[in-house]
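The other protein chains are all here in position, but one chain of the complex has been omitted.
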Amino acid sequence: MTKFNDFINDFPQIEKYPYPKYTFFSKKISKENLIQEFIQNWELAGGKSLKISQKKKLFQEILKFGFLTQNVSIYSTFSLEIDSSIKGEFSFLKEKDIQKPQDFDHLDVLFVEAKIGVANQGALWIPKNTLPYDAGLFLCKYQVILLNKKSLYYNMEEAITKNTKLFKHGGYWIAGPSKTADIEQSLVIGAHGPLTSIAVLY
Amino acid sequence: MLANINNYFIRLSIKSMTKEISKSKIGLFVPCYMDLLYPEAALKSLKFLEHLNLNVSFLYNLTCCGQPFFNSGETEKGKFFMEKVLNILNEYDYIIVLAASCTSMVKNHYQHFISNINTQTELKNKVYEFTEFLYDIYKIHKSKINLVQNKKVSILYSCHGLRELQLAKSSELRTNNINKVTEILNKIKGLEIVEIEMWDECCGFGGTFSYYENDLSIKMGKDLLNKFINKNINVILGYDLSCLTHLKTITKQQNREIEFFYIGEILYNSLSFTME
Partner (left out) sequence: MKHQVLTKKFLGSEERVNWHNQALLHVRFKRDNTTQKIPEWEELREIASQIKLHVLSNIKKYIQQFYENAKRNGFIVHFAKNSEELNSIVYQILSQNNINKVVKSKSMLTEECGLNPYLESRGIEVIDTDLGERIVQLRKEHPSHIVLPAIHLKKEDVAETFAQHLNTDRNNANPTYLTREARKHLREKFLDAQAGITGVNFAIAETGGFVVCTNEGNADLGTTIPNIHIACMGVEKIIPKLKDLSIFLRILAPSATGQLITSYTTIFQRPNPNQTVHIVILDNGRSRILKHEDFRNSLKCIRCGACLNTCPVYRRSGGHSYHATIPGPIGSILNPHRNKTEFGDLPFASTLCGSCSNVCPVKIDIHNQLFLWRQELKDIQKMPKWIFSFLKNFFSEPKKLKILHKIARFTKKFMPRFIEKKIKRNLPEIPPKTFRQIYSEQYHDKIQ
């Protein structure tokens, strides 16, 4: 096993190239256009999107998609308000039900909150350990990701520079559902991870 | 009124520039294969440059830029030819080369074998491909030259000229759209230029590549030729006769009559209808 000093001694010191100064901050864009661009890029990647006026309307709006039935298992990382007008018993997984990552295998629907979003690439940032086991993010079939529109940035440089704390423990940039084009270049939405991913902006 | 004044000054500056260029001593480098296979094209190009009042001398003793040798890793043999070019460099203000790949070898690739920065700079400042010279130095596209030829043509954008000399913007890049070749050819009244699909894909010649990988070279040539055929092109122009020859050698198999012209030829032929 090579020690660090042994390893590093093989490498030469070559003439210096400076670290370049750069910034792409300055694009001025209205909030409306920002949201528009995010949604456009999210949907281009095969994702679905939704705008809601209040966080509490989430459940009833997602019901409209049709996959949220009484037969599916649901997990939410935040408390979901279900309006009293909604009939029926929904089966929610609780944290105590999840002893190990594999326990998320049969999870159908996941509700999770993203902390920030980037419009020009259609990506949402979910820090690590938002779930008891992050495997739930990828084992679920339907992924519903909630984001406050105030946390939407134009590009990643801004998003990172203004929120370094959110990156301290790592996390996931998610830009739509899982997919592949490995079979004769035919795009298939839904590979090993979630089949559907819905971005909900409130 | 302002437009007229503006035009007057443009013409004045071009006149003075052309006066200056007429004073420059220019050497004409004729590629090896042009001497052997296309003497007419070389002669017409020379005459065209003379028509522009340029002081051009044929570099009789420069036979080859060394490219076939360098491209095959025969570095020492390549250097033999490189030395000959370097030896005449300071005798001329410009050297015009009648092929883009040879120009690029001299301008861009000799530097790997030369440590003297001044020589490297001299090469970059003095050596020009024919079209490049007409555009960058003579600025023919802004001149009042009278050129006429009624022909429907398409252009073979040989790779070295396209990507290494930037005679046009290739499709990979997101830089300014520039096409020195068409800007020059557009001065020819009556010339219709047709663009083909994937106009910047390599024809497959690659010099010694056509020897090492002949089957692939022919396949690439065939694919490109078919793009011209699909648009009913019968005349293909280029700034590199080596690539045009490669296509010529496989055209018969495609059962088509296609004419191939060097750009210098076309420009000269466009003069023959009007003598200034």
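Some notes on this structure:
We just call them A and B in the order they show up, numbering each chain from 1.
Going forward, a contact is a pair of C-beta atoms (placed from the backbone, for glycine too) under 8 Å apart; a residue touches a chain by one contact, two chains touch by 3 or more.
Keep in mind the model is a prediction, meaning the values are calculated, not measured.
Only one of the listed residues, B:40, B:136, B:195 or B:259, touches the absent chain: B:40. Residue in contact with the omitted chain (choice from B:53, B:90, B:186 or B:249): B:249. Where chain A meets the missing chain, the touching residues are 1-4, 6-8, 10-20, 22, 24, 41, 44-45, 101-102, 105, 120-123, 128-129, 133-135, 137-139, 155-157, 160-161, 164, 167-186, 188, 190-194.
Where chain B meets the chain that is not shown, the touching residues are 30, 32, 34-40, 42-43, 46, 57-58, 60-61, 63-64, 68-75, 77, 80-81, 109, 112, 159-160, 162-164, 170-175, 200-202, 204-209, 211-220, 223, 245, 248-253.
The rule we apply is simple: only the chains that are shown with their structure count from here on.
Each chain gets one centre point, the mean of its Cα atoms, and the points for chain A and chain B are 53 Å apart.
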